[in-house]
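Please read through the structure below; I'll follow up with questions.
One protein chain omitted, others in place.
Take a look at subunit A:
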C-alpha cells in the first residue's frame, strides 16, 4: 500500500548530485512530492529531505540505490509518524482586505500565522505547519483573494532518541579505518 514517506539523504556538497539523486526516482517512475536541500549541521555535508508517496518496499529499494551513489554518506526513510516535520507557506493578500473587515486578521490569529510585511498595496502572511494546515489557511484567505501563494518543501527531524546520523558516522569511520 502506498503511503507518504520522508527520505533523508546526507551527502557531500558536490555539483550534479541533485541530478544523481533524482534520476533514481525518475527511473522508477516515483513522483517527488517535495524536496528540500540545505547544509546540515555537519560541515560540508548537505541534507536532502524528499517526500514521496510510495509502497514501503519500493521506498526501501530506492533508498538502497541512493546509498550506492558515491557522494552519498547515508540515506534513511521514515513514515510521517516517525518524524516531526514542517512546511512553511507565504501568502500575499491585498492590504485593503485587512481594512475592510477584521476577518483576515482573525484568520491569521486563529491559524497561528504571522504578518511579515505590510505595505499600502499588499500584506505578506507566513504560516508554518503541515500541508493540510497551510492549505486550510489558503482556502480561507482565498475568499478575499490571495495574490500569491508559495509553500516550501518539507523539513523534518526524527523522533528517535538517538541521533542516527552520528551513530552512523561513527560506524563509517570504523569501516573506513579498516580499509587498508
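Here, a residue touches a chain if its C-beta (ideal position, glycine included) is under 8 Å from a C-beta of that chain, and two chains touch if they have at least 3 such contacts; residues count from 1.
Quick note on the criterion: contacts and distances are computed from a predicted model.
Set against the options "Lipoprotein-releasing system transmembrane protein LolC", "ABC transporter ATP-binding protein", "Glutathione-dependent formaldehyde dehydrogenase" or "Acetolactate synthase", the UniProt name belonging to the omitted chain is "Acetolactate synthase". From the options A:30, A:72, A:107 or A:125, the residue with contact to the chain not on display is A:72. The chain not shown here is touched by just one of A:1, A:41, A:162 or A:176, and that residue is A:176.
Where subunit A meets the chain that is not shown, the touching residues are 11-12, 15-16, 19-20, 23, 27, 60-61, 64-65, 67-68, 70-73, 172, 175-176, 178-180.
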